[in-house]
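The block that comes next holds chain A.
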Amino acid sequence: MAKTKILLSGNEAIAQGAIQAGCSFYAGYPITPQNEIIAYMAKHMSVPSGIKGQAPRVFIQAESELAAINMVYGAAAAGARAMTSSSSPGISLKQEGISYIAGAQLPAVIVNIMRGGPGLGNIAPAQSDYFQATRGGGHGDYHVIVLAPASAQEAYDLTQIAFDLADKYRIPVMILGDGILGQMMEPVKLSAGKIKVNSVKNWALGGCQGRKPNIVKSFFLREGDLEEFNLRLQKNYQVIKQKEQRCESLFLSDAKVILVAYGTMARIAKSAMSQLRSEGKKIGLIRPISLWPFPQKSFQIKNSKVKYLVLELSYGQMLQDVQLAVNGRQQVEFLGRSGGGILSQEQIINKVKKLL
Partner candidate 1 sequence: MEKIFKRSESLYDVATHYCPGCGHGIAHRLVAEVVDSLGIREKTIGVAPVGCAVVAYDYWNFDCSEAAHGRALAVATGIKRVRPEKIVFTYQGDGDLAAIGTNETIHAANRGENISVVFINNAVYGMTGGQLAPTTLLGQKTATSISGRTKKEHGYPLKISEMLALLPGVCYIERVSLENPQEVLKAKRAITQAFENQINNLGFSLVEILSPCPTYWGLSPKEALDWIKLVMRKEFPLGRIK
Partner candidate 2 sequence: MAKITINQDRCKGCLLCVNFCPKGLIKKSTKLNKKGLNFVEADLKGDCIGCMQCAIICPDCCIEVYK
């Protein structure tokens, strides 16, 4: 498969990325606009992984989102690279399980191809689950790593990285996309070579032959134990915050206005930026790729006259992280639409021209 390019939708690219990363367990439940993932996994997980000593890949269409995430919990506890996928209302249902996965320090990958909300909302693309994704989402003082691809290629690449990060930090990792990214077809260059899964999971459940029993749990009843555990989690989060910030930055050196956008919104922002630069306007772009940890380091610009324009398919969620990162040094403006409406290049350009 070396250097082969194939045409995949973002959803299929995520699924293929998972398979390439050695995902051996997938459980999901249908919901639009992520159905291509479950369908792709159903088709491709039936093919043997080729990894020596590994049990056959498992695909399960679960009876609910709750069941799917808890199956992933079980599979991850048993040492598998495990994934589930859904869209906004389904991710709300999964939050119980995600909290338990975080609490049990299990590696797992969760895909959210966001749609409009609240409630049943609609099936149009949206970015209104940013708070839910980056603040933890379920109960308890925890985080998941959140990666936001902006192309099918990046969806493929980041899904593989997601499995590595999940194993490395024993943490749930979320791929956060939207309906446009999920459904849009683009050529994807597939990784060369065989699947490698190197992580040693001496905490996993597999029978206690030759060792003391392993227990996978998040329950700490004895006084002080839960606090100590939370401090351990926080220590892990601090390392992740330092080491795992991911970001694409363009034209920051001369920019007077810096657009900040992720995912699909960043593609439109990039087009707007190109148009404006062709007109001689000094516009830059910061595209956060990791939403948690938020790429704060990319916002250390000294020129106090620079203005940021945050663009989102929500009414201002990432905006808060930008404000925290900028910390009052510069002006932060916002433009957003939600509920299925998409900001056009023209709307962005008009707003930028007012700021220049």
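FYI, a contact is a pair of C-beta atoms (placed from the backbone, for glycine too) under 8 Å apart; a residue touches a chain by one contact, two chains touch by 3 or more; residues count from 1.
Selection rule: all candidates are chains of the complex that A comes from, given by their letters.
The structure displayed is predicted, hence computed values, not measured ones.
Colleague: Which single candidate from 1 or 2 touches chain A in this complex?
Modeller: It is candidate 1 that touches chain A.
Colleague: Quick one: in the complex, what on chain A touches candidate 1?
Modeller: So the residues of chain A in touch with candidate 1 come to 24-25, 27, 55, 58, 60, 62-64, 66-68, 70-80, 82, 96-97, 100, 104, 205-210, 213-219, 221.
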